[in-house]
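Taking it in order: structure first as structure tokens, then the write-up.
Every protein chain of the complex appears in place save one, which is left out.
In order of appearance the chains are A, B, C, D and E, and numbering begins at 1 in each one.
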Amino acid sequence: MTTNSYARPSGRAHDELRQVRITRNFTIHAEGSVLVEFGNTKVLCTASVDEKVPPFRRGSGEGWVTAEYGMLPRSTHTRSDREAAKGKQSGRTQEIQRLIGRALRAVFDLEALGERTIVLDCDVLQADGGTRTAAITGAFVAAQDAVNGLLREFKVSRNPIREPVAAVSVGMVEGTPLLDLEYLEDSACDTDMNVVMTGAGKFIEVQGTAEGQPFSREQLDTMLELAQKGILALQDKQREALAG
Amino acid sequence: MTTNSYARPSGRAHDELRQVRITRNFTIHAEGSVLVEFGNTKVLCTASVDEKVPPFRRGSGEGWVTAEYGMLPRSTHTRSDREAAKGKQSGRTQEIQRLIGRALRAVFDLEALGERTIVLDCDVLQADGGTRTAAITGAFVAAQDAVNGLLREFKVSRNPIREPVAAVSVGMVEGTPLLDLEYLEDSACDTDMNVVMTGAGKFIEVQGTAEGQPFSREQLDTMLELAQKGILALQDKQREALAG
Amino acid sequence: MTTNSYARPSGRAHDELRQVRITRNFTIHAEGSVLVEFGNTKVLCTASVDEKVPPFRRGSGEGWVTAEYGMLPRSTHTRSDREAAKGKQSGRTQEIQRLIGRALRAVFDLEALGERTIVLDCDVLQADGGTRTAAITGAFVAAQDAVNGLLREFKVSRNPIREPVAAVSVGMVEGTPLLDLEYLEDSACDTDMNVVMTGAGKFIEVQGTAEGQPFSREQLDTMLELAQKGILALQDKQREALAG
Amino acid sequence: MTTNSYARPSGRAHDELRQVRITRNFTIHAEGSVLVEFGNTKVLCTASVDEKVPPFRRGSGEGWVTAEYGMLPRSTHTRSDREAAKGKQSGRTQEIQRLIGRALRAVFDLEALGERTIVLDCDVLQADGGTRTAAITGAFVAAQDAVNGLLREFKVSRNPIREPVAAVSVGMVEGTPLLDLEYLEDSACDTDMNVVMTGAGKFIEVQGTAEGQPFSREQLDTMLELAQKGILALQDKQREALAG
Amino acid sequence: MTTNSYARPSGRAHDELRQVRITRNFTIHAEGSVLVEFGNTKVLCTASVDEKVPPFRRGSGEGWVTAEYGMLPRSTHTRSDREAAKGKQSGRTQEIQRLIGRALRAVFDLEALGERTIVLDCDVLQADGGTRTAAITGAFVAAQDAVNGLLREFKVSRNPIREPVAAVSVGMVEGTPLLDLEYLEDSACDTDMNVVMTGAGKFIEVQGTAEGQPFSREQLDTMLELAQKGILALQDKQREALAG
Partner (left out) sequence: MTTNSYARPSGRAHDELRQVRITRNFTIHAEGSVLVEFGNTKVLCTASVDEKVPPFRRGSGEGWVTAEYGMLPRSTHTRSDREAAKGKQSGRTQEIQRLIGRALRAVFDLEALGERTIVLDCDVLQADGGTRTAAITGAFVAAQDAVNGLLREFKVSRNPIREPVAAVSVGMVEGTPLLDLEYLEDSACDTDMNVVMTGAGKFIEVQGTAEGQPFSREQLDTMLELAQKGILALQDKQREALAG
């Protein structure tokens, strides 16, 4: 990989994350409540502990982790219809919340969690690309806060979270590989890839989609390397926030 | 009426509002975007301008003002199911958004607005009682910001907002009339009343409900006076915010 | 209050109810079945006793009272779409049935009722304004008939209804306060207010809405006095019907 | 056919209709409004004229006739859930309203009707078996009233109704053929058959269902003869009502 | 009945079935799986055994038989919208699946079946008229295969199927009675009748509908005789298939 001809609207380097901020205790009722910002993308992630499990888990001794995702109607450039008013969640919404749920579940030891559910609600207050990767990154911190509460209250005897998880988007825009796409870049890109990784540097999800030109194996490799770099930086941000 | 035997959890006087904060430009995409806080109640109110009107208004030369309301699942003490996932809005949600819409419409000159719609989205980030009155109070400021944009762009030639509007709740708790109920007070009250008033001191809505004991005419009068006092203070806050 | 410049289409005095008829045992299956007529407004109110309570009441030893409301598609001047065919109840329908439920619940001693539910179905056969107030007024009589059955069968040992409840609309039309608005008046009014009162003359609900001009405190007082007068007359009609 | 061993709860002869009453102008807004009573079964049938046709008819020069059916929740012995609240019409409801629509459409000259729709709303106020046959019989009278209005206003130049239509149920209960089943008989019957016939004595619909024992060809013939006899009597009632 | 002036598109005699094929074990997972073909109409009928019964049957010691019906979107000449995507089943779908369920239930001894459910799924792969009659005819064979499995596994001690059941359509097209209508004939017919009969030659369902001209008693008789003849032939096909 050599040329990086595409000039990013923000002036960022092609392998540079947006400014990332993770604010804990953003609201008061949830067991974990995090506002995560990837530049202008702002997602409120709450973790709620429910002392029940879904029917398919009852009596198993194991817990469950699930996620829901939503966008406020005017979180976007033009107003989107409210899904509650339309009476159903779009395919996109369902796809994203299934992704967030799988990503978080992958780092949980559900037996250690015990028969309870952690529900992660990720609501986009302001969107500028990368809402699903910001959501996963923030939901991990909210989940950790909720789990810390369970540990403090002796409801669980060992930490049910095995390792951190974070996510980032990468893409090819006009032949240039870019890290952490913002909305304008996302609209223009040929390939959009979302990568979810653990703290140990292994993959939980790799989802690459050619929006324009199909991508070669070489481009795939380049994007995976960019993603790995970005996720390491995001995990530093998560650690700082949890230490703060 | 003299005695105020009920001690408010917050230590507030019976006729004292919670701390009110109105933050404009809270998000970047909407034509008006206001975070309104009545103590721990936080509602994000956005005003979106849509250059269309609903079918029943087409060709009338007049505009429309409407509102939608939602609560984030974990804005409350215990998590509520997401309405988009349930596939319908509750009766309570519909009642509140109809109220907000009527309240705002009442101060608009729809002819001056022209054939366009202002949609007010009021989404509760954190709930502690009085979400509908906070929403009306904040939505007015968001609507004014959106209208100011229309004036600046010469899309409307005169201000389509005739006067300010704000709202507050009042109630009777253990015989004591209280202004601006927070959640604990709301749960305990015999009567819960929401009052919407114009800047000129007239009523747009009066909705009083006996949750426990029916209320007398004398109690009604007392509550209306408290409400009027509170709304005058809220309109000062609105003015300050718009001047800021 | 002095001037009454507005001439009512029906020739009624401004403080005169329409002809009110309450017909008990209108249909045969329900425990209480009442046709209530406020002039041309005709609502069939049935009270059904269900020996179960909703989940949130189970094991409480207390009963529940709830209401549903509907309009036949051609109860109105022009045909309205059938809500069952559209697949959802409108916000207006939900708002009205919540109001009826609260109004009736307010006069019930739910502990004396025991763990059973009374469902009040209010279906408008013909509409000419004031369907919700007629529904409350008729539902009370149907509920009393159902309760009388429970008493006769020794299912309850004391009357769970504490006092009567009735409702009426009032409004300001062209500056004139009017009692018991019919459709033409309702369409023309500046303020529409629904008032629900107990037999002891206290308020259960006061819902005033400025449809046109906001209303002053003086106008509010005038309307409340008109409403109180009308409700006393309606309670006489209820007593006569139950004695009949 | 010889023996008629089954004694009907009402004491009716096996080939005797219940008391039939057809009351026109039962409500005031609809172009046709008929209360039809087959004994304790009471159905309100309204005919509404809509000066539009469904999309698949637009520009055809022809009209449309359609029907909707509903039961009030407490029209039955035990309360049924309200379909508007459940958010969908049951299969039974849809089957019945499709039947009513086909039956009425069969006697209409849709070209003579012109590009308008007649909507027949059949709402059961009280049910005791035979609601669909009563509905068809009453809907015809309501449709005729609506058509008479169109003729009087010169909106149609010739009568778009070619001939009358009426319907009745027949069944086999304990080996006895019965005309016009009431609820108790309907629950006990081996075969339930609904027959729709024109004034000229021809069939529009024959729907026979073995609920218990399958039925022989001989039993089918017997039931068809009973039905024919009953429908002739019903058409007399329709004529009387329209002449009244 | 004399003249048979109408020439069938396929060249079939007026009383001739289309080529009927019944293929068992068409798919591998279901307890019974049958592809039934009436000429170009192809329906996949599966019978699934569920060791539960619906709530209204629990504890009765009796089983249940039910059916669901669907059409693949492009089983028809022009593509139909997918019902799962539209969010509801059409009235036609519900009417047909209720018919199939009643037809199969009529030949079952539900006590001998025991507290379990047989679900018959009839999915149209290709439609050319007569899908509901083909579905009933094929569902019987699938149900028999499922029951044979229960007998082999000693889950039932005697055959819960009392006798075979099959179905066929008949109609009047341009005055000619026709057996087993294909799509072109169905579109052109004055009367369309579906007949369901048992192996013993008795009727389970007779559903005749005048689509154009009402039909006389004589025409009805002719159609019933045609149907009986066709059903005898279909029952031979069922026997052959089950013997094969």
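By definition in this document, contacts are C-beta pairs under 8 Å (C-beta built on N, C-alpha and C of every residue); 3 or more make two chains touch, one makes a residue touch a chain.
Not measured: the values here are computed from a predicted model.
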Quiz prompt | Contact list for the unshown chain, restricted to visible chains | solution = A, E
Self-check item: Residue of A:A106, A:L151, A:L184 or A:L232 in touch with the missing chain, whole complex considered
Solution: A:A106
Practice problem: Using the definition of touch stated at the top, determine which of A:S10, A:T23, A:T76 or A:Q94 touches the missing chain. | Solution: A:Q94
Quiz prompt | Positions on chain A contacted by the hidden chain, ascending | solution = 88, 91-92, 94-95, 97-98, 102, 106, 193, 197-198, 200, 202-210, 213-217, 220, 224, 228
Quiz prompt | Residue ranges of chain E at the interface with the undisplayed chain | solution = 27-30, 33, 40, 42, 44, 46, 48, 50, 68, 70, 72-77, 79, 82-89, 93, 119, 121, 123, 125-127
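Quick note on the criterion: only the chains that are shown with their structure count from here on.
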Quiz item: What is the set of chains touching both chain A and chain E?
Solution: none
Practice problem: Using the touch definition up top, find the fewest steps from chain B to chain D. | Solution: 2
Quiz item: Same or different: at the chain D/chain E interface, is the fraction of residue numbers used by both copies above or below half?
Solution: same
Quiz item: When the centre of a chain is set as the mean of its C-alpha atoms, what distance in Å lies between chain C and chain D?
Solution: 33
Practice problem: Could you tell me the distance, in whole angstrom, between the mean C-alpha positions of chain A and chain C? | Solution: 51
Self-check item: Where chain B touches two or more other chains, by residue
Solution: 88
Exercise. Based on the touch definition given at the start, go ahead and assign the chain network to line, ring, star, complete or other.
Key: line
Quiz prompt | All pairs of touching chains, each written as two labels joined by a dash | solution = A-B, B-C, C-D, D-E
